[in-house]
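I have placed the structure first, in the form of structure tokens, so that the comments after it can refer back to it.
Omission of a single protein chain aside, the complex is shown with its protein chains in their original locations.
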Amino acid sequence: MADYDLVVRGGEVATGFGTARCDIGIRGGRIAALAESIADGSPVLEAGGLLVLPGGIDSHCHIEEPARGGYVGSGAGAAVTVNEESFASASTSAFAGGTTSVVCFVPQWKGEGILPRLADYEQRAARGMLDYSFHQIITDPTEEVLEREVPQIVAKGIRSLKVFLTYEPLHLSDEEYIKVLVTARRNGCLVTVHCENYAAIKWRTEALIAAGLTAPKYHAWSRPSIVEREATHRAIALAELVDQPIQVFHVSCEEAAEEIARAQARGLKVWGETCPQYLTLTADDMDRPGFDGAAFMCSPSPRTTAEHAKVWEMIRRGTLDIVTSDHCGFSMAGEQGKAASGRDAPFRDIPNGIPGLAARLPILFSEGVSKGRISLDHFVRLTATNPARLMGLAPRKGMIAVGADADLALWDPRKKVTLTNALMQHAIDYTPYEGLEVTGWPVATVRRGAVVMRDGVVQAEPGTGQFLPRGPYDMVRPRGVLANGFDAASAPG
Amino acid sequence: MADYDLVVRGGEVATGFGTARCDIGIRGGRIAALAESIADGSPVLEAGGLLVLPGGIDSHCHIEEPARGGYVGSGAGAAVTVNEESFASASTSAFAGGTTSVVCFVPQWKGEGILPRLADYEQRAARGMLDYSFHQIITDPTEEVLEREVPQIVAKGIRSLKVFLTYEPLHLSDEEYIKVLVTARRNGCLVTVHCENYAAIKWRTEALIAAGLTAPKYHAWSRPSIVEREATHRAIALAELVDQPIQVFHVSCEEAAEEIARAQARGLKVWGETCPQYLTLTADDMDRPGFDGAAFMCSPSPRTTAEHAKVWEMIRRGTLDIVTSDHCGFSMAGEQGKAASGRDAPFRDIPNGIPGLAARLPILFSEGVSKGRISLDHFVRLTATNPARLMGLAPRKGMIAVGADADLALWDPRKKVTLTNALMQHAIDYTPYEGLEVTGWPVATVRRGAVVMRDGVVQAEPGTGQFLPRGPYDMVRPRGVLANGFDAASAPG
Amino acid sequence: MADYDLVVRGGEVATGFGTARCDIGIRGGRIAALAESIADGSPVLEAGGLLVLPGGIDSHCHIEEPARGGYVGSGAGAAVTVNEESFASASTSAFAGGTTSVVCFVPQWKGEGILPRLADYEQRAARGMLDYSFHQIITDPTEEVLEREVPQIVAKGIRSLKVFLTYEPLHLSDEEYIKVLVTARRNGCLVTVHCENYAAIKWRTEALIAAGLTAPKYHAWSRPSIVEREATHRAIALAELVDQPIQVFHVSCEEAAEEIARAQARGLKVWGETCPQYLTLTADDMDRPGFDGAAFMCSPSPRTTAEHAKVWEMIRRGTLDIVTSDHCGFSMAGEQGKAASGRDAPFRDIPNGIPGLAARLPILFSEGVSKGRISLDHFVRLTATNPARLMGLAPRKGMIAVGADADLALWDPRKKVTLTNALMQHAIDYTPYEGLEVTGWPVATVRRGAVVMRDGVVQAEPGTGQFLPRGPYDMVRPRGVLANGFDAASAPG
Partner (left out) sequence: MADYDLVVRGGEVATGFGTARCDIGIRGGRIAALAESIADGSPVLEAGGLLVLPGGIDSHCHIEEPARGGYVGSGAGAAVTVNEESFASASTSAFAGGTTSVVCFVPQWKGEGILPRLADYEQRAARGMLDYSFHQIITDPTEEVLEREVPQIVAKGIRSLKVFLTYEPLHLSDEEYIKVLVTARRNGCLVTVHCENYAAIKWRTEALIAAGLTAPKYHAWSRPSIVEREATHRAIALAELVDQPIQVFHVSCEEAAEEIARAQARGLKVWGETCPQYLTLTADDMDRPGFDGAAFMCSPSPRTTAEHAKVWEMIRRGTLDIVTSDHCGFSMAGEQGKAASGRDAPFRDIPNGIPGLAARLPILFSEGVSKGRISLDHFVRLTATNPARLMGLAPRKGMIAVGADADLALWDPRKKVTLTNALMQHAIDYTPYEGLEVTGWPVATVRRGAVVMRDGVVQAEPGTGQFLPRGPYDMVRPRGVLANGFDAASAPG
């Protein structure tokens, strides 16, 4: 009888600090042993010459997310559309890029509670191959929702509430945001926040459109860094008042990150996330001929190459400690595509978001590790360990350690690849990173011991992804033996 | 035949991120396997209910260090005295406290090269049981030393040069310090720096003594925080000019740490160390009746309880990322003791330094982890992983990973102990921490697979300690697969 | 024929930089000459041994201000009440305290434009003896108000718009605030802002009252520093977005002032004001027995003595460059008094505000100049020159210079006085500064050449106060010969 279900042999294994050359013995989907050499007799996946990294965790993905009335800010119609990236296609794309778990978003529709959308969404998510957890979006924080429904979802292991401080039908007022913070505090949830000032963007947008400045590039003009900084400061200040931990999503610029750094220096439980688009894309990309610029439109807006350097610095300083994709794909063509609603309309009416699930790890590895901006350790923490810790998925996920799920990405650090949409294996008809050359590429992906990708070929059975409940007590806590209080500064570590 | 020389069974193993419940298989002094369960048949050290931590690395210890003319600043006589803590007694003390490796100091006597002292010191160190490496002190940076001798010690694997910016016979001028920086840069060494302003302390000391203010407590008056901040800024600025990495030793106060933080924010390769004395002792301790205050005298001077809180904050922020003991013991009584030269003399003539080798880990665990100031992860990084990385001892030392040396401290996190000098098992006749209550205590120590301490009883053969050469290429570099450039911010991680 | 209508003889005259011993010749209400010695023949006011300062300008006073539905946040009734401090009583009080000009507030009632209230208020103000200008409060920024009425009041010389970011019936949303900023920018007005977060205070207040914590002291609990800091950051950020100068009113704490300092360091046209209450009163004053604490209730709330020191530091740094009274008196007794609506009600229902018109200069002189915290120059700038410059009243007001209005306060810098309500000579039945001892006191006040106070006796004809129109072009500009651009940093100078 084989000792192990699978042995990953001979790789340089990223066990949390540097790498160790060792074999990994997997049993029952979990890592049972790390050893200098595991005896023959078990099925083997050869990793010689490769890095073995924890499977990526992408804690910010919009997948198969239903919306009532469309995705653009001004939409308020009644018809329901569903984001074209299904859990099946997203799983394929994730595995292709070395990612094995995601946290995605359950919507709430105004006038409804949160439970109806959750029930629907649970069914959708169960059809994928990725392991998953949910952020619960709150757009209508009624007493019913806050007092009765939130405790129910927390009991299921959904322990983060997502709020928007901008977007027409989604944004919360300060009063509503405070209510969510108070509820999260009572229920031991994290609050994750999209920080941009609603009123300021609205004013700018209307002024631009009134002036006939409607092309995609004006998207960037409508929401400069300052509106992100303002909302970041406010989101933190109110969380400080309520004493509730928050994560600031998709930080695009130094000035917003600086607010997070100041809060951390005050000892607050505030974390910051960024995304590859804020390290590689610029506002100028939206100024491409015709409607092409729409392909790069997301919020916050891509900034400048100078800003990229500053965001890297904020990563290096540990202010920004998680890098996700904010995958939110809309094809350019097609019924739900960007062109359908936006080609002949002002920038405000173009669906907002870009795909990035498969591209995240290769871009960050190449721009970060291969170009010497960050160490390999740091890469692993940004893309797997830290998301696992902050989302309450550790120690099951996010590291290569005995007892953890055997989620692995086998990585060839020298392989050079030119990104194409085909390589992304997602449902969207383009990638904003088309043509980008990267050094370093995932050549195999293992999810709970199963080899789900090999040389770009994904093989996994729909419905094999698992829901990841998060425990009631160790949320946003370091996993120390004594679990005595939270240590914000050590989290990025 | 047993698979392993030793199996550590059933502990909560700190593998670098949180803990994993697993067994550790040790073979040939190294960790050969980490596994859910290792089959019977090998000798077993039971660790049920205990934490298993990497053996502590104390990268700042004065052990059996010869001095010509005594240890006080004004001394310049010809007789050689040797620090009373021998490598044998230091090894016992270290093992009692969970520490398995040290970096200690080779002196240079003015008018000599560095090789004569090194030859002598190598013989001394070889008689201990601890694994060890050396910092080479430079007090007389002649061309001979810098051009011909430094390359020779680097070839042996001694890759750090220690300089003093204060102390009468030891301090370097700016010109000399620059020469050392340039030499270190050429040879790929780290420079470690004692940062206090010589001239300012001299002025203050003379003024105090002239005014008849000679009691031990005036030691603190003679060297306020500002002299530490000034020298820290200068040490960094000149290192910045030369582009040479440095570590600032024993940071005692916020204002010096702040200079390090500013340098790190500029992207400089500057690291900061602190010690338990700057987290627990105060200047008031030196104001005890009679000569008792001398027991707490070290440099920089202990500050205030308010400053302790600020130093903790600098630890949490990652500005200070290594905690050592700066073990430098002088008994109160005895021929070489503090009283002998200092009882009837001004504070300037009292030997300067306190013992702390055994106390370091228990104090930091108790004040840090047990009191909720830092996570267990952070403790491990501060006391083992970071010293290993910065000193170029990783991946062999500083973590529990396959392939690493099997240096372990089995820790009972709930055990309450009142510190006494007897528990320190050192050669010094007192501990400045007498009476301090700690929660958490090392109950066994393993050095390269050998159980060298069990329930406080140390058993190890003199001469079994090994010299730890540091490799020529990965000095002060993160251990990434590509090793491409240095990432200061990720180092503390 | 006398050369001058009045000669002020022999004083130490604060001409803007230090003092000069000289005579002042006044003709037609203006300073016609400053000279070593003016020949006899004109009426003389002897100033030997006294300082001669510019008459104080209090650019933040609520006088005879009508309110619909009362002054407390929750009020929304229809009955109109008028602040009990009339322009006549306020003039007496101001002259008693060395102040000769004020800027007070024209209300706007929701549902109305601004012109009706202005017409009424102009009549009220014309009955006083003080020179005066107005801030126009905007509570309902309709298109009518912004597009058509604001230009009309600007044409009259009212060039500042006041907005509230808190208070139940008064506060503006971000959208409304942005509209006011845009309007101000088009019309060359300053915007002055009460910065506290409405939603946060509402949440705290309701929570406190729900918990039965209703005493006056909970006023401070309901609005901690953080709500002031948040609103200050937001007010500045949106002003930055619109590129419109603002003044932040009544800064009570370091963290709000720090936001102003950061903005100034970015080169923004942002100014900060503070008041004597934030240098002398504390939250503990509201914890006096019975209802007595209500006497100290104002917003922002008084803080702590530690905070006083920090506010002084922000004054010294120039971050806060104007000190006003925020005079807003409510008697304790009487129909409109604090007790009438608040004695048996929660703190929320107590009229909010304290009197301070007469006390401002003596307190600031005593606590500032006499106690050595600021120089005499600095005092003059804080209380006269800077308000004159920022409000567009210079060079007519705010300095002793040829051509300026002859507004003077003759000050005995050595006189010791214990403050009593009688000395305040206002309409309010108490002073929160009762019993405070001050060193330095105004012994005569001259308004446009007329001696209106002498040894505490005020003599002036109702109706002699003049409206001070501010010119259309030099608003918030330094008065340089070229007037070429604004220099924020030099303004405090």
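Order as written gives the chain letters A, B and C; numbering starts at 1 within each chain.
The rule is short, and it goes like this: contacts are C-beta pairs under 8 Å (C-beta built on N, C-alpha and C of every residue); 3 or more make two chains touch, one makes a residue touch a chain.
In this text, all values refer to a predicted model and were calculated from it rather than measured experimentally.
The missing chain, though absent from the view, touches B, C when the full complex is examined. Within the set C:199, C:376 or C:423, the residue that contacts the chain not displayed is C:376.
The hidden chain makes contact, of the residues B:143, B:175 or B:335, with B:175. If you put the hidden chain back, the residue from B:237, B:345, B:417 or B:458 that touches it is B:237. Mapped onto chain C, contacts with the missing chain fall at residues 12-13, 15-22, 25, 27, 32-36, 51, 264-265, 267, 313, 315-318, 369-378, 381, 385, 389, 394-395, 398-399, 401-404, 413, 478-482, 484-485, 487-490, 492-493.
Chain B residues in contact with the hidden partner, per the touch definition given at the top, are 173-175, 177-179, 182, 197-200, 202-204, 224, 226-227, 229-230, 233-234, 237-238, 240-241.
The definition used in the following text is that only the chains that are shown with their structure count from here on.
Note on connectivity: the fewest steps through touching chains from chain B to chain C is 2.
Of all chains displayed, A has the C-alpha centre closest to the centre of the whole protein C-alpha set.
Farthest from chain C, judged by the mean position of CA atoms in each chain, is B. A separation of 59 Å divides the Cα centre of chain B from that of chain C.
Rounded to whole angstrom units, the spacing between the C-alpha centres of chain A and chain B is 41. Chain A and chain C, compared by their mean Cα positions, are separated by 50 Å.
Within chain C, no positions touching two or more other chains are listed.
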